[in-house]
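So the structure is just underneath, and the comments pick up after that.
For this depiction, one protein chain was excluded, whereas all remaining protein chains were kept in their positions.
For reference, chains read A and B in written order, and residue numbers begin at 1 within each chain.
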Amino acid sequence: MSSQDIPEENLPAEQDHAHGSAVGVADEQNPFADPGLPPHEHRVQDIDERAAKRSERAVAFLFTLSMLATVGFIASYVAIPADKSVFVFPIGHLSALNFALGLTLGTALFTIGAGAVHWARTLMSDVEVADERHAIAAPPEVRAKVHADFKQGAKESALGRRKLIRNTMFGAIALVPLSGVVLLRDLGPLPEDKLRHTLWSKGKLLVNMNTNEPLRPSDVAVGSLTFAKPEGLEEHDEEFQNEIAKAALMIVRLQPDNIKDKQELDWSYQGIVAYSKICTHVGCPISLYEQQTHHVLCPCHQSTFDLSDGARVIFGPAGHALPQLRIGVNDEGYLEALGDFEEPVGPAFWERG
Amino acid sequence: MSTNETIESNESRERGKAPAGERIADWADGRLGIYSLAKANMRKIFPDHWSFMLGEICLYSFIIIILTGVYLTLFFHPSMNEVEYHGSYVPLQGQLMSEAFSSTLHISFDVRGGLLIRQIHHWAALIFLAGMFVHMMRVFFTGAFRKPREVNWLFGFLLFVLGMFTGFTGYSLPDDLLSGTGVRFTQGAILSMPIVGTYISMFLFGGEFPGHDFVARFYSIHILLLPGIMLGLVVGHLILVFYHKHTQFAGPGKSNKNVVGMPLLPVYMAKAGGFFFLVFGVIAVIAGIAQINPIWAMGPYRPDQVSTGAQPDWYMGFAEGLIRFMPGWEINLWGHTLVLGVFIPLVLFGVVLAALAMYPFIEAWITGDKREHHILDRPRNAPTRTALGVAWVTMYMVTLVGGGNDLWATHFHLSINSITWFVRIFFFVGPVIAYILTKRICLGLQRRDHDKVLHGRETGTIKRLPHGEFIEIHEPLSQEQLHTLTAHEQYQPVAIGAAVDENGVERKVKGKEKLRAKISGAYFGEDQQIPKPTVEEYKEITSGHGHH
Partner (left out) sequence: MKKLSARRRHPLAALVVLLLALAATGGLYAAFAPASKAQADDTAQSLAIDEGKKLYAVGCASCHGTGGQGTSDGPSLVGVGAAAVDFQVGTGRMPAATSQGAQVPSKKVIYTQAEIDQLAAFISSLGAGPSVPTEADYGPEGADIAKGGELFRTNCAQCHNFTGKGGALTKGKYAPTLEGVDPKHIYEAMQTGPQNMPSFPDTTLSEQNKKDIIAYLHAVNSDETNNPGGLELGGLGPVSEGLFAWIFGLGALIAVAVWVAARTAKAKKS
């Protein structure tokens, strides 16, 4: 890896003239030589006191404007109610308070900056100065001294000689962070089979998300789209979010002879199919259902599934079909689940298999 | 004006007392040694160039983010407890939502100025990341990452990456429907990691998604862990900038051994200090007129709800694009699933960024150059580097476009599937085209510089010679211009060393060495750069038949 072996001639010739500051006269020998810093030219403000005065007044004006803007900010804060809406062309209806505070604060800050920069640009010296650089690396004698000091220190510690001390020390230092790692164990439970089960089980009714009523087959028309949750799961439940993240269902009705997949037909009820609403890619709730093509699209990464063909993936980054829930009708005529999903819903994971 | 002061200070001297400021400084020096520090830095020289202020935009927006962020913590409740909303935003009245979401609504509608601070915080974050990106590109294309600044390049790179994650965790805190969808995506991506993914997900979320913990955990990451590291890196970055002194473009009086510009006190104190207020002012005005992340319009997060147009903030759009154009590959073997469709983008995300981070070391190995470089390259004078950089940016941009494919589809009446295919192809083809084009453009510009040095500037004045020929008058360049155009260095390709050493013993040529010779040839070999005019060439032309 070392590049010591690169011969010097491969590197470009040093362009610097060793004494950068000594140049300044045109070099007959080398027309490309550095002519040195050009002479300083005066600004109007440097030679005309009236121009300088104008600059001074401009800076003072900007600083004064800033003070006024701050007063305006405080006045707006006090005077404008938080819920007041105004129409500002061409923006539209917006919060009067936010608009006033933003503009006054912005002006108060911007004019301080503009004043300072204008001051620096017109009134402070603009003579360019050259500053010498020094090598970043230390000179050889410093380098030698540091190395010698280190070697002496290392020798005095006898770390190299007393191997037992060295090895046990490394061992101790290597082990001690383990305590910290162990402490992270209680961040969460082990996965076990949590990702494999949902609230669905045999006999659970399919409850309409919108009306919170159990669904009947006659409610679900061909071409319609309905979302359902398992009976008994309510929005106020402690675990609602975790459960709905797995149990959310998308229900559509197809003409039974439009269903190409045999298992899909078997698991449907009179053409009503229930699919997991959770994308098998990374878990967005897909539900962009096109009722004529029977395609359903995920709004996050555009995975597209064909609901008339076992919800197989026809485009996009999802790796496998949407899980289907087997449904039937109970004695009272309501749609019910005939069991849990047969495979894990949502994104794939290592143990999924 | 100063006469009064002089008299005063003379008087105070006479009474044996220095002015108050001087006494305080003396006191501090006796305890902190500030004079030695000030001696080196007070009149520190900074060169003037607008592109040298890009880093300042980042620094100042970072400070603005910290100031506004502290204010927001005074009102934000990082809790996922479900509450019923009864604040002043009517379209959410009575809805169930997490406390995090409802406190963000409270900040936006009921805390006076809260909305402004929220919007400044968020706009500044977008500008911070955009500023870092452009700053990094400036450093890359001018070769400012070369020795001795490689470590500072890495500091800057880390700041960019940490900025992305700080932004992402902050964006997730309000627990709204859009950011929740982003968190869900993150969880899905974590699940795709072989062997450990399921465990990491369970540990990060305290169980199944979404759980009750992630807002509180992201909160401490967002306000303490990541910004803490970033603050340290920013300080280190700045110390190194001071220590190395700023780079400069070639020009008369400027060499590798000096830095030409204006002193910190007073000019840069006023310019840089003033620039802080300018940046803050511009962002405050933007926050007053342009709405950002209206979480009230998105509603509280529910894992079974979603909106189309679900995108992350721009700096994560690159990751979003990678995942959108990836085909859905999944391998099931021996009872395990390898989710390549998600895992490959995850790996690519790291690889593409790491390639950028490692570039300075790769280039240093290829050139074998161990000298310090303080004079910046003009991008055309390092054609291969420039072409590689443009290729990288092209890849990044194509992916960024892919991250918004649904919006381009609706706004330009295109098919989302065609856009995805376009991105799939151009992710590979785009950088190649960009590389070839950029290199040609650079060489063309080099050739033009070459001609300008030898034949002078085209004046646009047409002259008719006695025998009827029309020629354009070329005006010779000044020595300043000649120097500036010829100041750059040109490397020669590395040759493989002799196969026989000085003692006549055969030496084994390592594969690595051959590789380096090959790459070096691609960088500096024939036709990879236009040799700059030599003094001899110049003299021959100018002393001959004169300019025409």
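The rule is simple: a residue touches a chain if its C-beta (ideal position, glycine included) is under 8 Å from a C-beta of that chain, and two chains touch if they have at least 3 such contacts.
What you see is a predicted model; the values in this text were computed from it and never measured.
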**Report entry** Hidden-chain contact residue, picked from the options B:Pro19, B:Gly33, B:Gly232 or B:Gly309
**Finding:** B:Gly309
Requested in this report: Using the touch definition up top, pick the residue from B:Ala25, B:Ile63, B:Val83 or B:Ala130 that touches the left-out chain.
Outcome: B:Ala130
Query raised in the report: Of the residues listed, A:Ile80, A:Leu205, A:Val220 or A:Val313, which one is in contact with the missing chain?
Result: A:Val220
Query - Given B:Ile283, B:Leu477 or B:Ile519, the one touching the chain that is not displayed - result: B:Ile283
Report summary line: In the full complex, chain B touches the hidden chain through residues 48-50, 52-54, 56-57, 90-95, 108-109, 115, 119, 123, 126-127, 130-131, 134, 177-178, 271, 274-275, 278-279, 282-283, 286-294, 297-299, 302, 304-314, 317, 403-407, 409-410, 413-418
Query raised in the report: So which bits of chain A touch the chain we can't see?
Result: 41-48, 85, 91-95, 98-99, 102, 117, 121-122, 126, 208-211, 215, 218-221, 223-227, 252, 285-293, 295, 297, 299, 302, 304, 315
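Throughout what follows, only the chains that are shown with their structure count from here on.
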Query raised in the report: In whole angstrom, what separates the CA-based centres of chain A and chain B?
Result: 15
Query raised in the report: Which of the residues in chain A come into contact with chain B in the complex?
Result: 1, 3, 5-7, 9-13, 15-17, 20-21, 23, 26, 29-38, 77, 82-83, 91, 94-95, 97-103, 105-117, 119-121, 124-126, 128-133, 135-136, 184, 187-191, 194-195, 209, 227, 229, 235-236, 240-242, 244-246, 248, 277-278, 281-288, 299-303, 313, 315-320, 346-353
